[in-house]
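The following block contains the structure, expressed as structure tokens.
Subset of chains shown; positions unchanged.
Here the chain labels run A and B in written order, and each chain numbers its own residues starting at 1.
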Amino acid sequence: MSMNDFQRIGRVQADYSRCIDEGPLERWPDFFVENCMYRITTAQNYSEGLPAGLVWANTRRMLVDRVSALREANIYERHTYRHILGQPLVLDENGDGIHAETSFLVVRVMRDGESDIFTSGRYVDRYVEVDGQLKIAERVVVCDSTNIDTLLALPL
Amino acid sequence: MSMNDFQRIGRVQADYSRCIDEGPLERWPDFFVENCMYRITTAQNYSEGLPAGLVWANTRRMLVDRVSALREANIYERHTYRHILGQPLVLDENGDGIHAETSFLVVRVMRDGESDIFTSGRYVDRYVEVDGQLKIAERVVVCDSTNIDTLLALPL
């Protein structure tokens, strides 16, 4: 099955979401390059160009550490997520990689069965090809709401 | 317009969702092969390998009967659904067919105008080609929440 970049990004996104929603979470850092940039911020901070975010990592190692911490805290026991993503919009392709944005909605499902909108926003991404596979070189998770639940724990 | 398997599955999913959300519901069984497997279960049951689900059918005939029952009960008068699906993730293609998973979110819209999240989850599917068309040979609807509303009536 031959795919173009649009489809390849869609595939990475679907696989990425599934990794968080179904596990195993240990696979999550594999979607990134070694010297990746990953951060979670709010739309307001992002539009004002403020660097500080809710989560910040600039190596894959930091993502691995984060997964270990989540495992120890047994976060998975309390709730699960469901990512629903729109189609990616490729904005630019240059020597730097492929720049794309994708809208997301994350539903949080509590153990007792309650579901609510956890957060919504967009992924601002840059992808590069490593050994024939698309990897995330940079992902800024821009959340729409200004006050994200402090329970924020699983990756977005 | 030539499409690859990824797009063909996306097309079946969009058509399937439209059939439930807009009707006519009588078309719904046509998305399945004659000896299909269709069941609705919870993530917890599914992960524990428990066979029992909320809904279970192993022939298209059973799906036809279900639609008739829904019509007689006038389920459509009370509320409508809106399916929002992510992009399908093709996991495997072999002699058995195409194995794919797709995240879904179903919003329930009551007649008085209230909308809420009815359920979310993923379709665990196997598709086969019949007379040049992709049909669903197996669909397990794995709902995230453990307690689905007992009003569960329209297909997912």
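In this text, a contact is a pair of C-beta atoms (placed from the backbone, for glycine too) under 8 Å apart; a residue touches a chain by one contact, two chains touch by 3 or more.
Source: prediction; values computed, not measured.
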Full count of same-sequence chains in the assembly - 2 placed in this view: 3
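Criterion: only the chains that are shown with their structure count from here on.
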Distance between chain centroids, defined by C-alpha means - chain A, chain B (Å): 27
Complex interface listing, chain A residues touching chain B: 1-3, 7, 10-11, 13-15, 17-18, 21-22, 80, 82-85, 87, 105, 107, 109, 111-117
Contact set on chain B toward chain A in their complex: 4-7, 43, 84-90, 93, 101, 103-105, 117, 119-122, 144-148
